[in-house]
Each structure stands twice: as structure tokens, then as C-alpha cells.
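Structure first, commentary second.
All protein chains but one are shown in place.
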């Protein structure tokens, strides 16, 4: 396999500069261009870039994608602000160059993506399931967005499988120890100093339990997701949303 | 160390019969008498019993203890129904033979006793602490009695140490994901098929967490507690309550 | 969905009698026939059985399967002794009735099957992976068969993805604390009283870990696998091996 030449847009930003380091350290990837505000995009073409990583801003990302599509450069996009309307706009754009891949990624943590995917897959096979998310005590909302989304995915998979409600004989719980109920699934939120971001999905059936746990110990944990995106985007022509696509999970 | 001769009262009951098996299998202990309803207590004296294990009923246990005290036999008592009044009655009884040890044990699980003790000891040294208890889904109350008692012990230890309230920035928790608050300590109750009885006490401070977890996978887990009680009661003259005493933890 | 009529062969054996109980308790399944050594197989036909569960012995299972195939009855087979030769024999047999499903299952624990499957799926996306299996101290071999098989599956998935060897800077390990190396993957075996059968697969990459853990707390944990097999075998004509097939995981 020949090397993939990568260009980073937003290369001096927090995420962009980490991407630069990650790409420099990744087997099979070469950093060919580091571009930031004010730099001409032509540098990407001059350097023969195969894949662009975009961590810029909602204001400029569409112009960047237009340039990439026109020049046959694949793109991995971590910039925020991609609602349904904007994704439709990207699809229209990408239709001009059907061989180009554009991958829009709301969550670069591979571990979190896999946890949610495995929870969906396991859901139909267990009588019980509960979710415990654990975070630092400065978090203002409970439960976490990831826990809520996991509960929704699990609940949907159970509905499709025709699973009955989870068993629960609780008749006395005056203080609310059984936690939140999201879409029929109990979700518990633990807060403690020393924690960063963690989640456990616990499945149970007669005589056995299966636990899927994700621990993030620092924020840089999205870099492997960036690298996986860069490696995979070239073989996924058209527009994809979420790492699931390139992880071979959908 | 010479062998300890043990007599079991209530030897054909569920707990008594397990005690018989546990004693037969324990290093340094000899089963000298197995007595049940209708059998004469004199068998204990005839067999030269050193220590009695009592798993009978509230109706007969006081007569049994009277006999033991009068004949200089130590007693480990697992029979229920010992409120403060009854304990006072036992103390009066035992005062007649100051060399005899009587150990009344509400919870024979050594693991649970140690978990609570370590939680008390650790409490003053961490900014955060939360409790998660996990049980089978047929349990009707939440949180468990052990979790409630652990929270109370931890809260008391924090008060004595002058600890401030645990940090918690939560402002939005519409569904109650943060669980119960017992004496200022958050307690979460998980229910799932495949679980038996489990509890985790999570302490956290800057950059580190300490977790103490107890897992009971079957009900026979109290037998090591019975054996420890039998081994230790002889060197604890007078009346003691709880395994803490003979575990060297108080 | 109409009810599935189930016949159990070997109904008075240890596994067969548990299957009888499990089927009686399962939504959508009806126990239509309980057959043991000496009983005529015609009872299956008389009762209009749709699916047979076979927990008999290697000596009689092939005759049972022949009967089922000839009478258009699907079969879930937990009886041991199915090597490649015997599976080929079953395929030849089943070819006579292409609409019949025969499911041969070496391991009925859904949790263990899912753990191995998720480990395979996750393998390409993490720099590191190690396996820790934990069992009761009466087990004579280490590591467990499941751990060895998991390591092989993970190693194969990494090879296919072109993953480099796992990172490990260890230069001094005089006592062998780093454990076994199976196919390039470190495997650790813990033995302790109070454990039954447990396994943890730990994946790690920059700043995050993903842990998949399976706990078996008693031997009856295979019953949900039996029920899933009964429910799924009818829609899988021909011969399948392993629960993966009917779990929708292959």
C-alpha cells in the first residue's frame, strides 16, 4: 500500500495542530500540507494531497469542501455545524465528482462509537440492560448525551427484536436510587473528582452478564479516529456521516 | 494451636447444615456436636464443646445462650431478632461468666463487613464518593440496606473529619439520573438478571480514584464469616456485636 | 407470530431437564414433547413438533437427526462430539430436506459468543489489546480455551487489518508477570475462590480504553442460548455451526 498524502486545514488550531502531530506519527500517512487561515488552498494541489482533514470553522468549511471536490481530494471533516440542511448541500456538491469521498464526523472517539455499536448488537439477546455513565463533577448536565443516545439505540434494537420491558420488581424506591429512565432503559450518572469521561453498558440474562465499558482519560483520544478516517475515506466515495461507515460497522 | 471443638445448634436447618459442612472443612476446627430441635443440650457438654454456633430461632436462642454461659461455652450467634433490649439481656446473662465470649452477628459476609470498614477509613481522604449497588431484578427495594448503611458510615466519617459536601455542578437532571442522596452521598441502584448482590464504593480526588467492590455470587458466602467467628470468639470475653470485633477492625 | 412447538430429546438429563424448564418459561415457545432414552421418536410427529432440542449422546444423536430431517423438524444440537467429519455427515443428511435447519452449537453462552465477536470487530481499531481470564482455583489448565480462542480471533483480525505488533517496552520481567503470549496477544489467567468463569478483553489507544467483559456466575447461563437457537433455527435452512449464525453476527 502506497502512502497517503494528507493536508490539514486549520493546522494551527487546537484540533488541527494535534491532527498534524497524529498524522506525522501514523504509519502509511505523510503530512504533505499544513494550511491555516490566510494560506492559499492551492498548496493542497501543489503538494499532491490525497486526503484533507478539516478542523476549521462553519464559516469557511463549505468553501474548503468545494475546493476539495473540484480537485478530486477526499475530505475528513471534524468542523461542527453540519445539520441535515448542510449535509444535503454537501451531497449536492459531491455529486459533481462521484469518486471523491467526504466523511463528516460528529464524534471521533472510536471507543465511544464501538461501545454504542456493540450495545445495539447485544441488545436483542439479553433480558436486562442498564447504563452507568461516570464523569468529573464539573459537568452540569445528567445523564450525558452519549448515555442518552446509547439508551435510545438500545431501546430501538429491543423494540425491533420484540423484546419485552426489562424486568424490575422494585416497589419501594423513595429516594430515586433507580435513576433516570430513558426510552425504558435505566441510566445512572456518577460524578466524582478524578474521573474524566466513562460509560458502562451492562447486559444481563440468566447466570451471566456482558459489560461494555469505555474510558476516556484525556481529550486527545479522538486522534486515532482522525487517522482511521483518513485511511478509510478514499474507499468510501460519496458523503458519509459518522465513523461507523469507515469502521465497517454499518 | 490445639483444635477447637464446635457444636452447631439448629444443625438440620438451612444455615445450620451449611455451618456443619463449613466446620468439617475448616483447618483447626472439629465438629463435636450437631444438635437440633428436640435434642438435649447436654450433648454439648458431653462432647466437650468449646464454641457453639447458633442458627435456631428467636424463641429458643436465649435458652441456648443461658446454657452456654452457665457451662463456659463460647457462642457465635447468627439467629435473628437481636434488638437493643435483647442484647442488653445477653450482656446481663454473660456477666455471670466473664471469661465466656458471645458474638452476635447480623451479617456474616466478611467481604461486606470489610467493604464498609474500608469505606469508613477512606472517607476522610477523598473529595468525592458515590455508591453503586447492583442486584438481581427481583429485589423489591432500592437502595439496598447495605448501601444505605455504607452511605451513613461514610457520611459520618466525613463529618468527623470536617469534609465539605461532595462537589457536584449538576444543574440539569430532569430524569433523576443522579440517583438517591443518602446523608449527602449519592447512591445508585442497578437491577439486572444475572446479577446476585454487588456493591461498589467509588472515591475520587484530583487525578485518582479508589474503588472498593464486593461481589456475592451465592448465598453460601457467609460461611467464612462463621468460621472466623468460631476461631475468634474465644479470645473476646463478654458480648460483641458484628464481625468487626473479631476481624481486628475496631 | 404463532407459537413454536418444541420437543426436547434427552429430557431427563441435566441439560435436557433445564431446557424443558427454559422452554416452558419462554415467550412464544411451547413444550410439546419431552423424550428420553427408550421413548419412541414418533411422539415428536404426533405432537406436531416444529423444533427439536437435542442433549443426548454422541451414540444416538445421528439417528435423532436423521429422524428430524426426514420428518421436516428443525434441530438445535447441544450434544458434543461434532468434529469436521461428523458435521460433513450432517450436511449430507440435511441435503435431503433443504428447508430443514440444523444448528450445531459448541458454546451456548450468548455472552461469550458476543464477547468474542465484539473483540474481533474492535481489534483493528486499537493499538493495544490484552486478555485477562479469571476462574475458580480448581481449574487445571491456563489459559482457558475461550481466552485462547479470543486471542486467535483478535490476532487474525489485526493481521487482516495490517496492524503492527502491540507496543510493549518491557525489558525487565524476571518473574513472567507479563503472562502468556498467544499469537502475539498477552493473556493473563487469574485464579481465586469465589470466581466462576469471567473474561475481560481490554483494548487501548491514545487516551482511551474499551473493555468487553463477560461474567458467568452459574452454569445455567446457556439457557438463553438454547431459546435463541430454537427461535432462530427455522429461518436458517441447512446446517449451521455456532450461535453466531442465528445471532445475526456473521
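By letter and in written order, the chains are A, B and C; residue numbering begins at 1 in each of them.
Here, a contact is a pair of C-beta atoms (placed from the backbone, for glycine too) under 8 Å apart; a residue touches a chain by one contact, two chains touch by 3 or more.
None of the values given here were measured: they were computed from a predicted structure.
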Subject >> Touch partners, limited to displayed chains, of the chain removed from view >> reply: A, B, C
Subject >> Touch with the omitted chain, as defined above, among A:30, A:62, A:181 or A:196 >> reply: A:196
Original post:
For the chain left off this view, which of B:167, B:224 or B:238 is in contact with it?
Top reply: B:224
**OP:** Determine which one of C:62, C:152, C:189 or C:241 touches the chain that has been left out.
**Re:** C:189
**OP:** Just name the one of B:30, B:62, B:114 or B:152 that touches the chain not displayed here.
**Re:** B:114
Subject >> Interface residues of chain C (partner: the chain not displayed) >> reply: 126-130, 132, 134, 137-143, 147, 166-173, 175-182, 186-195, 202-209
**OP:** Could you please point out the chain A residues that touch the chain left off the display?
**Re:** 194, 196, 215, 217-218, 221
**OP:** Spell out, residue by residue, where the missing chain touches chain B.
**Re:** 1, 27, 109-112, 114-115, 117-118, 121-122, 125-127, 162, 164, 203, 205-221, 223-224, 228, 247-249
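Just so we're on the same page, only the chains that are shown with their structure count from here on.
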Original post:
Relative to chain C, which chain has the most distant C-alpha mean position?
Top reply: B
**OP:** Averaging the CA atoms per chain, pick out the one whose centre lands closest to the mean of every protein CA shown.
**Re:** C
Subject >> Cα-centroid distance, chain A relative to chain C, in whole angstrom >> reply: 32
Original post:
On chain C, where are the residues touching two or more other chains?
Top reply: 215, 217-218, 221
